[in-house]
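Please find one structure pasted underneath; my questions will follow.
Just one protein chain is left out here, and the rest sit where they should.
Moving on to chain A:
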Amino acid sequence: MNDGVNGVALAVFIFFFLAVTVMGFLAARWRAAENADNLDEWGLGGRSFGTWITWFLLGGDLYTAYTFVAVPAAIYATGAAGFFAVPYTILVYPLIFTFLPRLWSVSHKHGYVTTSDFVRGRFGSKGLSLAVAITGILATMPYIALQLVGIQAVLDVMGVGGGEDTNWFIKDLPLLIAFGVLAAYTYSSGLRAPALIAFVKDTLIYIVIAVAIIYIPIKLGGFDDIFAKAGHALAQENPATGKPKGELASGDKSQWAYATLALGSALALFMYPHSITATLSSRSREVIRRNTTILPLYSLMLGLLALLGFMAIAAGVKVDNGQLAIPQLFENMFPDWFAGVAFAAIGIGALVPAAIMSIAAANLFTRNIYKDFLRPDATPAQETKVSKLVSLLVKVGALAFVLTMDKTVAINFQLLGGIWILQTFPAMVGGLFTRWFHRWALLGGWAVGMVYGTVAAYGVASPTQKHFGGSSDEIPGIGEIGYIGFTAFTLNVVVTVVLTFVLRALKAPDGVDETSASDYTADVGDPGVQADLPPATAGAPGGH
C-alpha cells in the first residue's frame, strides 16, 4: 500500500497542521484573564465557556481520531457488531442530563477541578478519592496513545514514515514533530488551545463526512450495491474461526453483547477525566443541559461514518490492519487534494482530545495525588506549574508507549481502561444523588469490579490473540455473552450495597460530608457559587 508519498495530500495536510499550530499558540491570549497562574485558568479555561464553545470542545473531545478510525474499522471487520457506537452515543445524552448539572453545581460551589475532588469532599475519604484518581489516570493514558495510533494510520497511508525497512528515527519523525508541537502549545495555552482548534477540526470533519457519504456511494453504485457486496463479504467464512466474519444485523446470539456494550460504554463515557474537564469549563448548568440537546448531531455523524466501513468492504479495500481501512478508502476514492483534507481532519482530530486528555490526567495528579498526599500546602501557582509539567510527562509517556510497544498493547489497555473507568461510576454518580453509600463499601465495590474486569478481559482469547481478545465474555449466571465492563459494574454495585448495609450495621465511621443538599442545584448568580472568572475579556488588562 505504500506506493510512494502522496505529495498533494501531504501538502494539504501540512498546511492545515501549520494553521492549527499557530492557532494553538495564539489561544493563550484568547479570553485571557488577569491572573493566569491558577489551575482554573490553565486547566479549565477560566470556567467561562458558553454553549457553542462547550459543544465544540465536548465534540472534539469525545469523538476522537481514534473513534473515526476504529468505529468504521470495527464495521469493516465484523459488520453489525461495530455499530454499537451509535446506540451508545444516543444513550449518553439522556444519561448525563440527569447528573452532570449536579456535578457542575457542586464543583462550582466548592471549587472542585476533578471528580476525585468531589469524591473526597462528599465522602471525606482520601483513599476513595485516590482510587478514583488513579483509575482515571490509568484509563486515560492508553487513550492518548491511541490518538497517536490514529495519526500514524493517516501518515502510513500518505506514504510518510516509509515501510518496514526505514530506520526507526525517520519512520517516527513526523509523529515526534506532531507531538512536540502539541505538547508545546498545550503547555503554554492550556485548555484554550484545544477549544480553539476544535472549531477547525469539527468543521473539517463535517465537510469530509458530508462529502464522503454522498460522493462515495455514487461512485460505488448506491447503498443497495454497497450492502449487497458487504453482506456477501461478511458471510464468507473466517479461516481462523470457521464461522462467518460478521453479519448485517445483530442476530439472537449477539444481542446481549450489543446492548450491554452500548449501555456500559454510555455509563463509562462521562467518567473519563477529559469529559469532565470539558464539562466543568462551561459557564453554567444551562450550558450543559443545552449541550445534551445539541451534542447528538455528533452521533448522527458517527453513524454515517460507521457506514464508511461497509463502503470500504464494497470498494474492495484490502488491508491487514483494519485501522487503515478508512484512510485507505479516502485515498482510493477522493482526489488527492481532498484526501489531504480528510487526513488533516483525522490528524487534527487526534490533537484536540490528546491535549484535553493530558490536561485532565495532569489535573488529577496535581489535585488528588500531589496536593492531597505530597504537598498539602502547595499554592495555586505551584499547582499550575506541576500540572503543566505532568501534562508534558503524560504525553511523553504515551509517545514512548506507542513507539516502543506493539499497537495491540495500546488497544488492549484502552479496552481495559474502559472497563476500569466504569468502576468509578457508583462513587461519583451515586455520590451526586445520595450519601447513603458508605465510603469503604464504595472502595470495596470498586476493587471487586477492577479485579473481576481485569481477570475476565485477560481470559478472552481471539484467533489472533491469546489474551485481551475482545471486550465480551459469558455473563456468569445468565450464560449470554455480554460486555465485561458491564458485568464488573453490576458486581461492583452489588458489593457496594451489601457492604454498606454491613458497615452501617457495624456503625463504621462515616466521613465528613462538606457539601449540602442545596449545593447540587446551585447555579450562576446564587450566593457562594464561585464566580466563574469574568466571561470574555472583561477582566483582562488593556481590553483586548
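Keep this in mind: a residue touches a chain if its C-beta (ideal position, glycine included) is under 8 Å from a C-beta of that chain, and two chains touch if they have at least 3 such contacts; residues count from 1.
Going forward, contacts and distances are computed from a predicted model.
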"ABC transporter permease subunit", "Molybdopterin-dependent oxidoreductase", "Phosphoribosylformylglycinamidine synthase subunit PurQ" or "Putative integral membrane protein" - which is the UniProt name of the missing chain: "Putative integral membrane protein"
Among A:F16, A:F68 or A:Y93, the residue in touch with the chain that has been omitted: A:Y93
Absent-chain contact - pick from A:G180, A:G251 or A:G316: A:G251
Touch criterion as defined above, residue of A:H110, A:K126, A:R290 or A:R504 at the omitted chain: A:R290
On chain A, residues whose C-beta touches the chain left out of the figure: 80, 83, 86-87, 90-91, 93-94, 97-99, 101-102, 222-227, 231, 248-252, 255, 258-259, 262-263, 286, 289-290, 292-294, 296-297, 299-300, 303-304, 306-307, 433, 517-518, 521, 526-527
